[in-house]
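As you look at this complex, bear in mind that one protein chain is not there, while each of the others sits in place.
Up next is subunit A:
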Amino acid sequence: MRRLATLLLYLALLLGSVVMFFPFVWMFLTSLKPFAEIFELKLLPQAPTLENYREVLFDTQFPRWFFNSLLVASITTLSVLFFDALVGYTLAKLRFPGRGFVFVLILSTLMVPTEMLVIPWYVMSTQYGWVNTYWGLLFPGLISAFGVFLMRQFFETLPTDLLDAGRIDGLSEFGVFWRIAFPLVRPALAALGIFTFLGNWNAFLWPLIVVQTPEMRTVPIGVALFSSEAGTAWNLIMAASSLAVLPVLLVFFFFQRQIIEGVVLTGVKG
């Protein structure tokens, strides 16, 4: 009885996993088929080919889009990690007039949806010539209010004695932050870093607005606009999608435990 129940449980979970994973499999298999085969809907390609990938990689600016995404997501992530930690530390560990006000001020920005901000950002960008530039792509994300909130929570758990020891050793206040406090919240930084990177890598709305020429596209924008012009060449569309999805999947399965524990950490704390 008990064994049967366990067996059924595993079967149900397996079935669910197939539903969750099949889209990736179908995407990848379609991307290996020549155009003539895609409408036959056979699972495996009869004459597997990498031609679709060649076409996407060399006939579009995909490598450039990949570089753009990498650049924007990396710079944004580094900036978020540094500034969010710095602000979180200041709010948690330094005493100064207006501390509560600053915290509420930053927190209140979480309630404003991106949709409300993109219009003024766009107006601002046209005014200052930021449209279609890397700066235009990345300026809205350089500091995250959620990250400030998260980092403040973590810095609050650090014993103040530890920081005082650094102060007594003659470290400047920045030194105390950078040399002592910052390395101690590494798990939180890792979680925040992963989500900032992913969020930027996958971002769609703002890049769609601010990017105007093919060479400035990020991967999601590039794939979407390429696909919209590819008509029924689903083999090409799936090759482009695979190029966008598979690197992320690969990295995810490599670090899945850390990433999921990061979700728990930020989800429970935040």
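In this section, a contact is a pair of C-beta atoms (placed from the backbone, for glycine too) under 8 Å apart; a residue touches a chain by one contact, two chains touch by 3 or more; residues count from 1.
To be clear about the criterion, contacts and distances are computed from a predicted model.
A.B. asks: Given the options "Membrane protein", "2-oxoglutarate ferredoxin oxidoreductase subunit alpha", "YeeE/YedE family protein" or "Lactose transport system permease protein LacF", which would UniProt use as the protein name of the unshown chain?
C.D. replies: "Lactose transport system permease protein LacF"
A.B. asks: For subunit A, which residues touch the unseen chain?
C.D. replies: Residue positions of subunit A that touch the missing chain: 6, 9-10, 12-13, 16-17, 19-21, 23-24, 26-27, 30, 38-39, 41, 83, 86-87, 89-90, 94-97, 99, 102, 105-106, 108-109, 111-124, 126, 139-140, 142-143, 145, 148, 167-170, 172-174, 177, 198, 201-202, 204-205, 208-209, 219-221, 223-224, 227-228, 234, 237-238, 240-241, 244-245, 248-249, 252-253, 256-257, 259-260, 263-264, 267-268.
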